[in-house]
Structures are given as C-alpha cells and as structure tokens.
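In this view, the complex is presented without one of its protein chains, the others remaining in place.
Up next, subunit A:
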C-alpha cells in the first residue's frame, strides 16, 4: 500500500484508482433531496424557556448574603437582556485620600530623578550639534598612540 520511493505521480495515480473503486462501490440513495420543512418549530424538552422560571437558589432575610446577591443578578438577567456591569466600583480608598497620597508621591519620586542625568538634555545636544559632537566623541574614543 504505502511503498517507499514511489514517485508523486504514481502515488497520485494510485489514489485516483482507489477513489474510483470506492465511488463505484459507494452506496447512495436514489431518492431526490427532501426539502427541509418546518424549520420554524423548535422542539424543546426543558421547561425553562417556556415558563421563565427563576433561579433555584434563594435566600431570605439575609440568611446567606452571597445567595441574595446571586438572586438579584440571575433574576434580573432574564428581565433585562443586558447584564449591567458595575458602574461604580466601591473604592477601597476614598478620593480625598487618593489625592493626598498622590501629591506626596509625585514629590518623592520627582526628587529621585533630579539626581540622575537628564537624558533629554543629552538627546538635544545630539540632535543640535551632530557634526560638532560626533568627531569630538570619535576623537575621544579612538586609541591615542603614544607619541614617541
């Protein structure tokens, strides 16, 4: 069946022959194609879509707060098709505290960068005086032969 060293052509011929044999022996029904009818009736074995049943877990008077949250979430899903995303996330830190912290934070981090080299200045120098700085840099980097 699968022989080594077969040319691609002979392989193709063999495949075609196999296909022909298969298609001749292949049984098929001689009936005309049936039209698909009644595509608008859907069979459903579950009661959920028919009767709009509620969610099965329930809790009352705060017995299980997580289940009560779930109840609100799941039951409103059926009434409103859009799931409401939390508009206001309850913040752990209040806005005022956030503003105060941020003020001091900017100051402390800003001081850190005063000590460092100003990379923006270096870049400006490069752009402005290309011809001037480059040869001087090159001169510095080149090996200076000790003069006899």
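Note that a residue touches a chain if its C-beta (ideal position, glycine included) is under 8 Å from a C-beta of that chain, and two chains touch if they have at least 3 such contacts; residues count from 1.
Convention: contacts and distances are computed from a predicted model.
Undergrad: I want to check something: the complex is missing a chain, and I'd like its UniProt protein name from "Exosome complex component RRP40", "Thioredoxin-like protein 4B", "Afadin- and alpha-actinin-binding protein isoform X1" or "Calcineurin B homologous protein 3".
TA: Its UniProt record gives the name "Exosome complex component RRP40".
Undergrad: On subunit A, where is the contact patch with the chain that was removed from view?
TA: 35, 37-38, 40-64, 67, 70, 74, 78, 81
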